[in-house]
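One protein chain omitted, others in place.
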Amino acid sequence: MGQSGKSEQKPKAAITYYPGCTMKTSATNYERTALAVAKNLGIELNELDDWNCCGVVATLAKDDLMHQLAPIRNLRRLQEKGEDKVLVLCDMCYNTLRQSEQFIQDNPDKLATINAFFDQEGPYKGGVKVIHFLQYLRDEYTFEKLKKKVEVKLKGLKVVPYYGCMLLRPKGCAIDDQEEPRVLKDLMETLGAEVVDSPYKIECCGSYNTVEQKELVAKRTYRIVKAARDQGGELIVLSCPLCRFNLDERSRLAQEMYPDFVPLPVMYYTQLMALAMNLDPDMLGLEKHYVDPRPLLKKKGFLHTDAAETEMSD
Amino acid sequence: MTEETIREAKQEVLGTITIYIMGKGYEVPSGLTIMSAIEYAGYKFVRSCGCRAGFCGACATVYRKETEHKLTFTLACQTLAEEGMYLVQLPFVPAAKSIYDLDKIELVGNTILEHYPEIARCVSCNTCTKSCPQDIEVMKYIQAALRGDAARCAQLSFDCIQCGLCAMRCPADIKHYHVAQMARRLYAKFLAPKTPQLDVRNKELEDGKFDKELDRYEKLDKKELVALYKARDHEEGDSS
Partner (left out) sequence: MHKISRKNEENELLIEVEELSGQNLYGCFQCGTCSAGCPFAEEMDLSPDTIIRYVILGRAEVLDSKTLWLCASCFTCAERCPRDLNLTKIMEALRVLLLRKKKDHTNVETCQTVVEHEKAIPQMALVSVFRKNTG
């Protein structure tokens, strides 16, 4: 690494981080790897001290203010703490917070009503920027800088990026091209992996229908994962905990429904980043996934049975 | 003379205020708690009354002052009656409780959610917090329960006296105090550090170390007991 000393002298970039409920329960591995990756990159993620569930989905009825309270309450709290931006890991939290901020900007009269409701807490004036970690890595940290932090190139790993909905739709929330996004592709190539495209990369995983119509979601799982495999993919990479659940855990049901179905392992981009940056493999949390990615990773030489040093693969 | 002046004069000269119990007006002396004021007016509490010390949660009260539009929530035994209060007592809240066996349950992220799925409906409106007569941060502890943090839920809800006012007003039909009780039980069983001294003492009791002493006290008459009590070790200034 050329510029010796320069990276040490630079102050750490600090940003407030909003976790959301799922990061504390079924996606602890996503949070843990994201925080470890951030630390390694010199990014300080400080969890917002007093946050509530954002509501997960944006409320779309024009006159509904009650369901705007949850996301706006978080934005209000951020502003109260003097923050003008927040970093989010969960795709759905990102989308909901972002849509609420847009709602505020478009409806100042409704903001006044909501602020009248926040009579004991204090008003929200609007203006907090909501950023997804992928956005931050691409736009503020940059992938060129990230390349220098890659110690283990994920060479020979055929990865299929899967985006789902919430980072791309509606337009106001899109962090990339809505029909042909490339942020995950660029990130994976920075890590040295081989990217395989899939026609289903921006199709909805089924979202909350997984609760009451899980067979229909399993049908989508079958279609999305099979297409990825048919294209030559070995592993699906994504960024949303609900997508992870639908493409990974629901593979179990898809196997029951479709005897010919062979699932693919699914990982978060932060877990792959942690691998590529040679961070402690014990914190990856891969045992939480239904389809175990470890055999594949071991076969490719990225994971060793003992936590001994990994040699720089070329 | 304005109404305001009449009212003030009445309070000063006669020492009385007007309160409204279920819409009917009564003159009661000022300086009484709501509970005492209602009893002064001639009502006898057969429900909605308990310890009279702010601890049991039986006397949940909703009131509105004549000059205001806001509804306020409090305990009848802990708040002084004021001029123009329109009072309603809430003796019972029919909140559903999840039945579980603490010996068979295990604590994972979703345990509380499994028993009280409606906590996922919380819209963070904070009405529960505003309804709490104990100034507990109710919404915060429900949010903690939602994300599987039983410890935080237990700690935040510690002062809860289960009056039920939060559950009555919640638009999502959450039964906050039952959720909190479950969190506290789970905390005590799985998360709270165990005191080794308790096990030691329990064993001593089971081994009969204190049997002789207990037998002795059981056989004493009242006069001897009182004498013993008065002669006990205590700090100066502590009245017996």
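Should a chain be cited, it is by its letter among A and B, assigned in written order, with residues numbered from 1 in that chain.
The rule is simple: contacts are C-beta pairs under 8 Å (C-beta built on N, C-alpha and C of every residue); 3 or more make two chains touch, one makes a residue touch a chain.
Note that this is a predicted model, so its numbers are computed, not measured.
Shown as candidates are A:Gly42, A:Gly156, A:Pro170 or A:Gly192; the residue that touches the absent chain is A:Pro170.
From the set A:Ala27, A:Ile43 or A:Leu154, the residue in touch with the chain omitted from the display is A:Ala27, counting the whole complex. Within the full complex, the residue among A:Asn40, A:Gln102, A:Gln135 or A:Gln178 touching the omitted chain is A:Gln178. What subunit B contributes to its contact with the hidden chain is residues 108-110, 113-114, 117-118, 120-121, 146-148, 173. Although one chain is not shown, part of subunit A still touches it, namely residues 20-22, 25-27, 53, 55-57, 59-64, 67, 90, 92-93, 165, 169-171, 178, 203-204, 206-213, 216, 220, 241-242, 245, 249, 252, 288, 290.
Keep in mind that, in the parts below, only the chains that are shown with their structure count from here on.
Looking at the complex, you find that subunit B touches subunit A at residues 109-110, 122-126, 130, 139-140, 143, 146-149, 171. Contacts from subunit A toward subunit B in the complex involve residues 21, 24-26, 50-53, 55, 66-67, 69-70, 73, 120-121.
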